[in-house]
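First the structure, in the form of structure tokens, and then the observations on it.
A single protein chain has been omitted; all remaining protein chains appear in their positions.
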Amino acid sequence: MTGVKLSNIRKSYARNEVLHGIDLEIELGEFVVFVGPSGCGKSTLLRMIAGLESISDGEMYIEGALVNHIPASMRGTAMVFQTYALYPHMTVYDNMAFAMRIAKESKEVIDEKVHQAAELLQLTEYLGRLPKALSGGQRQRVAIGRAIVRSPKVFLFDEPLSNLDAALRVQTRIEIANLKENMPGTTMIYVTHDQVEAMTLADRIVVLSAGKVEQFGSPLELYTNPANLFVARFIGSPAMNILPVVLEQSGPHSLIRFTSGKTLSVPVASELMEEGAELQLGIRSEDLLLSDKLNALLSGEVQFVESLGEMTLIHVKCKESDSIIVAKLVGIIELHKGQTVHLSLMADKVHLFNTEGHSLRYLDQQSCDAGQQAEQPDLVTDNV
Amino acid sequence: MTHLLSSLVIMLLGVAACGFYFVFSNWLLLRIFPVRRVSLQQQAVNIQRAALIRPWLFLAPALGFLGLYLVYPVVESVRLSLFDRGGDAFVGVANYRWLFASEEFQESLLNNLLWLLVVPACSTFLGLVIAAMTDKVRWGNIAKSLVFMPMAISFIGASIIWKFIYEYRGEGSEQIGLLNAVVEYLGGTAQPWITLHFWNNLFLMVILVWIQTGFAMVILSAALRGIPEETVEAAVLDGANGVQIFFKIMIPQIWSTIAVVWTTITITVLKVFDIVLAMTNGQWKTQVLANMMYDWMFRGGGDFGRGAAIAVIIMVAVIPVMIWNIRQANAQMEGR
Partner (left out) sequence: MVTVTKPLSSTDSPYQSRGLLSTLRRSPLTLLTHLSVIVIVVMWTLPTAGLLISSLRDKEQLAVSGWWTSLSPSTQRLMVRSVPPDAQLEEGGRYVLRGKVSDDQALQVLAFGWSSREPAAYAVGDVAQMRKGQTLSISSNGEYELSSPEPFSGARGKRLFYTAKIPPRFGLDNYREVLTTGGIGQSFINSLTVTIPATVIPILIAAFAAYALSWMAMPGRGLLIALIVGLLVVPLQMSLIPLLRMYNQIGSTFGVDAKSYLGIWLAHTGFGLPLAIYLLRNYIANLPKEIIESARVDGANDFEIFTRIILPLSFPALASFAIFQFLWVWNDLLVATVFLGTGEQQMVLTARLREMLGSYGGNWEVLTASAFVSMAVPLLVFFSLQRYLVRGLLSGSVK
């Protein structure tokens, strides 16, 4: 059974469409993170699942039941807001008990559940306090507790860590990860713009941009095999380096030519591509290596050096690219601004993107998968 | 004592009836669209239907009151102003024709104009000056509180206070009115201020200025404090002196608030009635529109046609402010 299923979900305000047909199948008990730049529609999508925004078009199922017209109070969802949204005039206990009181639960049940949740979140000694007497982290835990006591089918988080300071953010992230372990049957959906949160918490990540799903996959899949230029640039820090290249020779392995004239054979299939096509080459900064002049594929002048101890980031202005190339080198490397460096790259880590921005390797893999599992329509390739 | 008790009972009943409406209407709504003990799909439908009706249940009493006590009377007043004294026979614009020919009306209009020029200007100016000065002394809060105090006093109470100040005793006897005592101390002759034509208008206006300055001060003081301190500090660094800072840096930043204060006091002035009624009842050429309207409403059993016509004139004077307000409110809501 799927936890949450979205089928061609659209959202418009007046005549302005902000979500353009979202298809997703989230497994029961799965922890899924929606990530994307601000304004991509990730929060809107979450609020639609919660029932706080109406659905303009498409169908939404929670544990198999169509919920399009089910009001928020009956969807069995619970939500943790960025601003905590605690009721300021109620104690911690009353905050957690509110939903059950509305549902006319018995006093004993309420008491038991509140104490259970308080114990899990180490809030027992604060039950009698008002929210204003709590720290930011404690408030966030109360907000989580308020959601737990309802035993929701779907647990929704809307940027829950954004209002916390850096140290607390790490700690609360670990607590949320523990919570996930403790509630294996509960589907959790988590919205953030922070890719570290996304990578560390998620079973699978949905990358959204401008109201569309760019890619849906596990964190490592997104990192090692981005579907397109957007995901390639969005996931990973520093961002993937992008260089213009020309396809010299297509085939199971492609031969590409840099603007400097140097060529490289990479293990990416390009059978359907015309030779001479313009491509974008993507290479992560850790996949660049220092080399001598002779074997170098890229060379340029160092613009800026960031020495971090365990590694050194160098920003290089190369002839081969308009933008600055960033290389992540292990250890401490003595380099200075203005020095000329020569770089080579690991051919098997190279990504190639066509003019529409799609990754050739990803397309190739999808078509193989589609061949193997013809019965399962691939949701993502529809968008590609 | 029995009256006090019956008053209490009536009070409780009145308040309870109002609370009862809201509780009962919600209970009824939940009876018609139950959310418990029905199928899940039915629940969803019921919740949605109830949510569709509920805002109107919440709004109904308010809309009823607004309609009955404000919207309907505005329309009805306009209609009545075209009818005779009893409101039975249509007389066209006769009431207005009479009004514009009436000396009393011309006098009221002129006086009202004078009030409109003097009171908002004086109150706003004094309020601004006092706000700026009290911000700079440590006991400014106490000073503000005392200047603000007349806001709590009724117009009629204020009239008594000031009538006592303007009190005139015939020549030769000791003056118990503060103003005449001061005048005599300074070597002048005591005057019956309230009956001195033209100047008496100003003496009445002083009362309203005395009341409204506190209001202007509170709002303008908040506006002054809302000015980013950096702009003032930058001006200090640029070498501006205190007066220059006040007029060139601070005042321009609070123009919109000054406008708000000004218009609010203008509206109050248009409605001013109690002060004139209590001090002179329009005698000695101090009549104003609101008091004249009240007068005609009851004079000789009441002339509703003429009274309504005067009310309409006051309304017309208010309309520009009304439109400005609505525009402001709309702009603000869109900004949100």
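Points worth noting:
Order as written gives the chain letters A and B; numbering starts at 1 within each chain.
Please note the rule applied: a residue touches a chain if its C-beta (ideal position, glycine included) is under 8 Å from a C-beta of that chain, and two chains touch if they have at least 3 such contacts.
The structure presented is a predicted model; accordingly, all values stated were derived computationally and were not measured.
Here the missing chain is touched by one residue of B:V45, B:V118 or B:M297, and it is B:M297.
The chain not displayed touches chain A at residues 47, 50-52, 72-74, 77-79, 81-89, 98-99, 102-103, 146, 150.
Here, only the chains that are shown with their structure count from here on.
Chain A and chain B have centres, each the mean of its CA atoms, that are 57 Å apart.
Chain B makes touch with chain A in their complex at residues 40, 43-45, 47-48, 51.
Considering their complex, residues 69-71, 73-74 of chain A touch chain B.
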